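What follows is an incomplete set of chains from the complex, kept in their original frame.
The first chain written gets the first letter, and so on, giving A and B; residue counts start at 1 in each chain.
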Amino acid sequence: MDQGAVSDTKPFTPSGIVTLLTDFGLEDAYVGIVKGVILGINHRAGIVDITHGVVLGDIIHAAIILQHSYRYFPEGTIHLAVVDPGVGTRRRPIIVKTGGHFFVGPDNGIFGKVISGSSRVVHITNRRYFLSEPGSTFHGRDIFAPVAAHLSNGVSYEKMGHFIDDSVPINIPVPRREDGKLVGQILYVDHFGNMITNIRRNDIESLGSESRKRIRIMDVIIEGIADTYANKGKGEPVALFGSTGYMEIAVNMGNACRMFGVEHGEERDIKVIVENV
Amino acid sequence: MDQGAVSDTKPFTPSGIVTLLTDFGLEDAYVGIVKGVILGINHRAGIVDITHGVVLGDIIHAAIILQHSYRYFPEGTIHLAVVDPGVGTRRRPIIVKTGGHFFVGPDNGIFGKVISGSSRVVHITNRRYFLSEPGSTFHGRDIFAPVAAHLSNGVSYEKMGHFIDDSVPINIPVPRREDGKLVGQILYVDHFGNMITNIRRNDIESLGSESRKRIRIMDVIIEGIADTYANKGKGEPVALFGSTGYMEIAVNMGNACRMFGVEHGEERDIKVIVENV
């Protein structure tokens, strides 16, 4: 992928919206401070939280959430995404421009699912757009927030650093074919206890569309892929393509994660097998 | 109740504020996506979270919270309320107009405490105001958010569907009289561990105002109804009418829920008895 060659030439007019996606949680002042810094530079910014509940340091979780949420914001939006276990190391701060949206954060794969061949990526080096005296533990405050705020003020990203074409990719496990079956896994569990897998609709189509599907997870068999949670009886497990675009294992009126006894942190060890009946 | 006959004819000027009340939690992107959709339609909407921490699927909890919070917002506010375990079934999406406020969400009783005889209710059917290709698992994003945004832009709700007069009521348990006593129950527990009952001031008045009251809960007796938490000693239980208008069982400087050993999910099995001394 040569990110520099085919550039994203869509003109950029700031929408005035800055979104935030972090693993900072909400019990400290970290998120509030980031917002204060942004508002200090652009009083009129409209700041929207996507979430601050990314699993601590989980770049895959952040990358997936960002991928399926950013498109719902108007073009011209700046997305600040900071899940940054390597803060203070040599990992680069970057700006990504993709399809009328800007993304600001660390170059650690968090933007791996929004960077495409036509994206442009800038390594941020111009300290003029940082807070004075940036520290080494909170680049969300010292670098990413002020850069996002200046972008929302209409400052060109080209002034903030130089183009690169070797941004760090993200390595999200993909389902594999095995004996005519599709073997995927859980990626994460949402607030409802729904277990979001790494299986997408076209993965299923690769099994052929003529026959009904059967899903196996742990010792449970789920017959067919449903349209909605209520396709199954109350308390029964259901497999469907949810709002994220990925197959989810859910329980109608219930909590799949709890029903399957999946402990936090084990999700990605759990196989989800799809086969033709 | 004929909701159609006596209509709420108060003119409606959008305040520009859209509130959100859901059980979506904050660890996923669901809330952020709803906000993105709203801002895509009305850039200038002022979006305010009431809470996203409604107990999962608990329509009674949502209905009570909505009832005692919406009045604090200016007239002309749109309130999006989505606790929607029946998403994807035939339950209707509705708009409620009550006293200068609009409410948007599923017709499952969530608006049961804000609908009065003069309210008007519209069954939303006009797909022109939906996101294109609405799915069957996330109507908050696909139907309710865009409808709320269009309302906040001043689009008339009459264009979005047709009036109905059979919206689903809410069945919140009410205290009963038994042997000259009042027998109520806990409805929910708040962040402070205060246990909010279903007993209102006029329920108490029905016992007569001449004598002091005694409250029994589990094996504990609380003498009198206090004005504020500090009417009792530190660590002692207290009964008072809190900010919700309902009687609360609290502990001065402490956590009543923990002191009484009430487990999450058991609240509504716990009786609260009020008697004259």
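One rule holds for everything that comes next: a residue touches a chain if its C-beta (ideal position, glycine included) is under 8 Å from a C-beta of that chain, and two chains touch if they have at least 3 such contacts.
All figures in this text were calculated on a predicted structure; none of them were measured in a lab.
**Student:** Total copies in the complex, given 2 are shown here: how many?
**Tutor:** 3
Just so we're on the same page, only the chains that are shown with their structure count from here on.
**Student:** Take the average of all CA coordinates in chain A, do the same for chain B, and state the distance between these two points in whole angstrom.
**Tutor:** Centre-to-centre distance between chain A and chain B: 32 Å.
**Student:** Quick one: which bits of chain B touch chain A in the complex? Just the residue numbers, please.
**Tutor:** 24-33, 35-37, 39-40, 43, 47, 56-57, 85-89, 135-138, 141
**Student:** How about chain A: which of its residues touch chain B in the complex?
**Tutor:** 15-17, 19, 21, 26, 46, 48-54, 65-66, 68-70, 72-74, 77, 190-192, 227-231, 240, 242-243, 253, 255
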